[in-house]
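I have a structure I would like to understand better, so I am pasting it below and will then ask my questions one at a time.
Heads up, one of the protein chains got dropped from this complex, but the rest are sitting where they should.
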Amino acid sequence: MSLRFSFDGRSYLGEPGDTLASALLANGVRLLGRSFKYHRPRGLLAAGSEEPNALVEVDRGYGARTPNLRATQVEVYDGLVARSQNRFPSLGFDLQAVNDLAAPLLSAGFYYKTFMAPRGAWAKLYEPLIRRAAGLGRAPDVADPDHYASRYAHCDVLVIGSGPAGLAAAVAASAGGARVILCDEQPRFGGSLLADRSARIDGLAAPDWVAAQVGVLASRPEVTLLTRTTAFGWYPDNMVGLAQRLTDHLPEPDPTLPRERLWQVRAKQVVIAAGAIERPLVFPGNDRPGVMLADAARTFAVRYNAAPGQRAVIATTSDTAYRAALDLQACGVEVALIADARLRADGPLPAAARAAGIRVETGMRVLATRGRRGIRVAIMGRIDLDGRVRNREWVRCSLLGMSGGWTPSLHLFSQSRGELRFDPASETFLPGASAAAERSAGSCRGVHGLDDALADGAMAGSAAAHDSGFDAALPAPCHVEGAAQAGWTSPVPARRKQRRAFVDFQNDVTSKDLLLATQEGFHSIEHVKRYTTTGMATDQGKTSNMNALSIVAAELGRPVPAVGLTTFRPPYTPVTFGTLAGYSRGVLFDPVRTTPVHGWAAAHKAVFEDVGLWKRARYFPRGDEDMHQAVARECRTVRSAVGLFDASTLGKIEIIGADAAEFMNRMYVNAWTKLAPGRCRYGLMLGENGFLMDDGVAGRLAPDRFHVTTTTGGAPRVLAQMEDYLQTEWPELQVWLTSVTEQWAVLAVQGPRARDVLAPLVDGMDIEAAAMPHMSVAVGSIVGVPMRLFRVSFTGELGFEVNVPAGHAQAVWEAVHARVEALGGCVYGTEAMHVLRAEKGYIIVGQESDGTATLGDLGLGWAIAKAKRDFVGKRSLDRADMTAVGRRQLVGLLTADPACVLDEGAQLTEAAAAPVGTRSLGHVTSSYGEATLGHSIALAMLADGRARLGETVYAQRPEGAMPVRVVDPVFLDPKGVRLNA
Amino acid sequence: MLLIPCPICGIRPEAEFTYAGEAHIARPAEPASLDDHAWGEFLYARTNPKGDHAERWRHTHGCGRFFNAVRNTHTDRFITSYLAGTARPHGTPSAASPDAPAMRNDTEQWGQA
Amino acid sequence: MKHFSAARLLREAVRGQSGWTEHWRSPDRPAPAYDAVIVGAGGHGLATAYYLAKQHGITRVAVLEKGWLGGGNTGRNTTIIRSNYLMAESAALYDHAVKLWEGLSRELNYNVMFSPRGVMMLAHTVHDVQVAKRHVYANQLAGIDNDWLSPAQAQAYCPPLRLDAGMRYPVLGAALQRRGGTARHDAVAWGYARAASALGVDIVQNCEVTGIRRDASGAICGVDTTRGAVSARRVGVVAAGHTSVVMAQAGVRMPIESYPLQALVSEPVKPCFPCVVMSNTIHAYISQSDKGELVIGAGTDAYTSYSQQGGLHIATHTLDAICELFPQFRRMRMLRNWGGIVDVTPDRSPIIGKTPVPGLYVNCGWGTGGFKATPGSGHVFAHTMAHDAPHPINAPFALDRFRTGQLIDEAAAAAVAH
Partner (left out) sequence: MPDTLTPDRLQPRDALPILFELPYDARPLVVPGRLLLHPAPDLARLVLRGDASALGVAFSLELPTQPCRAVEANGRSALWLGPDEWLLLASPGTLVPTVSVPGAAVVDAGHRQVGLILEGPSAPDVLAAGCPLDLHPTAFPVGMCTRTVFGKAEIVLWRQDNARFHVEVWRSFAAYVHGLLERAAPL
């Protein structure tokens, strides 16, 4: 069954199991991309996630276009549409390849040295050009239609990687019943075993042995098997982030299923079996299409049946490349030459290669390559001790497989804060002392060779199970045949003087760039990295870091560890934002909190505003009213008749216990001891720094019980502060705090007819002024529903707040609303509430006050119980600056033009003219048009404001300064006749 | 996400907790008796050591209790945790360890004398 | 120091780059004595040294760095530059810096790539609008550019911005500072290092200060380091996240806590994001680097730490915020995620000035927003160290404010971070 797919508009056929890379290779396509800086033609370097060159865009239709995918990881499905990137007009003919000619000008860090003149030209002229040239793929420009999922998981042993070591570890770890998660970034388990054509393990061919092991694991109920799942990051306390790709390989995924899933795995023990990555050789022309890692060439040929070339040269400093040569030959590729830069090569693999008739030359290396869009010739030679080239030889080839040895994948180990240990023999870093509960196994800790890796994995798996409390009998060792032992070999350093030998392929960093950086004084590897950008490409330096380090160390004449190793940072391979965001989007981004009467309000055309997580009804337009008209009507109705307001979002805390009043005394500035049950008080709470933190009415229900309200946004903070003091400073107090915010819905009935609204509904309660004066609280019921009734006012009118259990709120609301309507009233929203309270000079915490305001500033000093020895924040009030002259104080403002509504935030100045640098006297905190008073009003915080009553200052507006008269902030009914009615 | 040992509920994920700053800074019994220097120190001065740090947490989305813990701020490993109102357990490296700044009594206040 | 220019670049291109020399001198160890020692070779410390030498003629200066220069917060931040702060004191400080940024590449002869492409701060709630407008008006009065934009205007300036009604937090408008933008963080450190070195300043890397010496009178007389003792009568501590640790060596306890701060970048893509966008309600900010990476950050982890490693949940929250604002970026991929250590004061404003110890100066507490202040911070701190008295711009940022209560509390005043 063949799969049809397209690349750059041309149609090709692939086979199931193909990656885009292998399928294109099988179709003879070798040019897959252009490099970042010089736009050099590039093919495949690798076969796995370390691939730096072959980055493509995959397009699945509207909104589902993904840039920068590695062709080596894109699974071919029927209908796949892929395109190359970073080229114009085409991959074959890219105009920006002209950069390559200018390469001498574009040396490392060139942009720090120029583009500085004239002043400002950088941002206007040069930068836009550079930005356009930079970047790889194109970002999607419409919303991603796909979903993403997330899962927390816990296990005894997490095994990362399913090559021989990982599989053996998982089987051993799970034998005694431990919870094991095995993950691998590839679509199938097996790692290197999938490309092994000679080894037999316990009598089975390698892929069959893999299938058998996976079968064993699948039969164990406590084992979770995750393919297409990359362990991308290590976080504190053995949390490992896994990114699982769920649908990208499917031709027609179910749109309701998630595309990817984030796993946040908490593992008691981790076995890292992440393998090793082959190291490229650094020589001129090493980036030509057709030059690839030897083992990648082998993988394409053996695993994918995709011949990476017809005639191959293998250049190596390690034995493993001989196996690549043998396998390539077995797959029908003519191997013209194995050039081993080492002076000796006499292990079993070189012997086998020689026996297979392959020409093997030692002491020989690649000097250069030739070819236009792919390699045609490798120029080989020997270099004597004086640096002279001898035996130069041109070898025709279409594939150059290179191997500079192997770099263990230490990314996760390093992220776990393990110590890296440098092994000079192999010129690699290896895992040293662990910092987390983990162990490495197999080639990621330098254990190579199939039987060694299997044994190492099994040992690691059983030890991990043991350390997480499980039976850990070591399984019998596997019997391995046909896997010739590959010697671990020392790389031969790159030559110092050479032209355009690439180290970081994607970012086009050459060995010359690295030498230039050291010449310019960048000696720390972090400096070199940042100056040259080596290792900063999307492959995160997997194939380049060690070569860069070796070159810099050699140049500086220092040992590699002294130059340093750049920090490994998550993620191991890039992870989509969507995976990390998970379910959080739209209504699941943040909870949308609605009150029990939200549905009613929505049905009555309320316009809502966000206040914290809450949706609050801002106003209720009728007909074609705009906000100002609706608010003005709502305000007038409250003042003239009655209004109904949903105040359910107010925070509520029940404070109970023998010491409740004492606790209140300590938390609030007010005095509470003498407040009688049945009465309320406006409470003010400070932070210990002396600034106003929150306000609200508290009613005393009983000697040992208070019902306290807080601001909507302040509720959690206030309760947390109370708990903090109660638990940690005054544990001797017998008090309990319970949030009842959501228990009680609050219906504010405000206006001269408020009592008339409620009287017939309140089940026999006396709510006349004598029985229920302003600032009182009673318990009873309303239309049969239990109620706490507060007589309080935030409007300056006769007012009640009806508290009923949330589940009954809508029914009670409807009953009350019917009465309100009957008496000529209406519902009102937060905007009218703001206007009404401003007319009375009542502050809103967070609007008039802002965390830097004292009670004195706000004219609320009267609330402080002077006789109290202490309360939270009291001591801070005595500090010099808290009472300094010149502090901003709350005042009212009347504009000279009564129709003028100042902008909130407008600045106040002494004079009308305000040249730059004019000192601000203060700012407008609240401002509203004429609603009921016949003129606009504003509240402001004004320097020495109370001393300026009657003076005129100026409010600065874009249209010009407006003279404003400073007045008392109480605009309406200063004697409180209305609210005491 | 750290794993945090709640002395009541056991080891639980950080998402359930609220960090509450340095531990053992008791609110003065008589704040009025402190001068501005001392009050400012109480409010704001923190040892902020790179090393073992006695600190407060609240198991907000768990048992709701504030408690104290000693954590190494270099490794983020918890060394111990204990109930609020109890002293830092013996045997935990104290703030006088070489990594940590000296204790309050031998330090200068920041205010200009 | 050889002058950098296009002409020289051309010349070196022809002669195989052989004429380039080291950007700064790298002495192996400090000299025995200096007129002034700066602890910490980040952007602020290097700028301080540069201005001490350039403007105050104090060239016997050592900058001591325990790691590699520019390797702390300077090299780890999201490079946002703006000055649209609410408080007059803050606005003056940060705008001083912006003015220096505007000429910095030429001043240092090092392209720091200051790019004033605009910093847009989104308002999502009625309260956000009030706070943003208060900023706009206060800034305009102070002569600092900051404009209020309607949602449509905001989208015109930043086309990727979405105005869908279905968003959890709709965009109700934005405050835009056009002079704000970004710069290349490493280049700032390197440029100051090169210019300071050329003026005679010694920058000693891998040289950790292990003790601060005081004479019998209590005044500063030098420092001990892992590379020998140094005598100096003036020591400026500019150690960012490690301020408490260094100051403890002088016996001074600071009103500072150090928190992990994470940032991340995406894979590079072609230009798709024209400015800097910040949202305090949704808790994230984003811009695109010249290389094409989306540069993204958010708030700190919740607990103090020096581990330079935060939790995965911080990155996930940051990205869910970015994806909520810009759902077209869900398929973009996080390339690198890293952490730094930020020093946070109780009022979220920096401390720049003298200490109770004669000769000891401190410049710290920049929290999550110090990069933008680099030139201004170094400039006024150099003045403070040279004159033993603050520059008028940093006078309000004295340590003493935590005693008097004269806080500069931007965060409390406006719920605005960064």
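First chain written, first letter: the chains are A, B and C, and each begins at residue 1.
Assume a residue touches a chain if its C-beta (ideal position, glycine included) is under 8 Å from a C-beta of that chain, and two chains touch if they have at least 3 such contacts.
Worth saying up front: this structure is predicted, and the values here are computed from it rather than measured.
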One chain isn't displayed here. Which of the visible ones does it touch?
A, B
Looking beyond the chains shown, say which of A:Gly203, A:Gly807 or A:Gly824 touches the absent one.
A:Gly807
For the full complex, which residue in A:Val785, A:Leu858 or A:Ala955 touches the chain that was left out?
A:Val785
Residue among A:Asp456, A:Asp590 or A:Asp724 that touches the chain left out of view
A:Asp590
Missing-chain contact, candidates A:Thr567, A:Thr738 or A:Thr883, resolves to A:Thr738
Sites on subunit B contacted by the missing partner chain, in the whole complex:
1, 8-10, 12-13, 15-16, 61-65
Can you name the residues of subunit A that touch the chain not displayed here?
147, 149-154, 179, 256-257, 264, 266, 583-584, 587-588, 590-596, 599, 613-614, 654, 656-657, 676-679, 701-703, 734, 736, 738-744, 777-781, 783-786, 788, 805-808, 810-811
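Operating definition for what follows: only the chains that are shown with their structure count from here on.
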Separation of the C-alpha centres, subunit A versus subunit C, in whole Å, is 22
Inter-centroid spacing, subunit B versus subunit A (mean Cα positions, whole Å)
29
For subunit B, jot down the residues that touch at least 2 other chains.
1-2, 18, 36, 40, 43, 75-76
Give the residues of subunit C touching no fewer than two other chains, as numbers and ranges.
307, 309, 311-313, 346, 403-404
Residue numbers on subunit C that touch subunit B, as the complex places them:
242, 244-245, 247-248, 251-258, 302-307, 309, 311-313, 346, 354-357, 399-400, 402-404
Quick one: in the complex, what on subunit B touches subunit A?
1-3, 13, 18, 20, 26-28, 30-32, 34, 36, 39-40, 43, 56, 58, 60, 64-66, 75-76, 84-85
Residues of subunit A defined as touching subunit C within the complex:
36, 63-68, 104-105, 107, 110-117, 119-120, 122-123, 127-128, 130-132, 134-144, 146, 148, 150, 233, 235-236, 239, 241, 262, 264, 417, 512, 516, 519-524, 526-527, 530-531, 533, 538, 540, 567, 569-571, 574-578, 580-582, 584-587, 589-590, 592, 609-611, 618, 689-691, 846-847, 850-852, 876, 879-882, 884, 903-907, 909, 914, 916-920, 923, 956
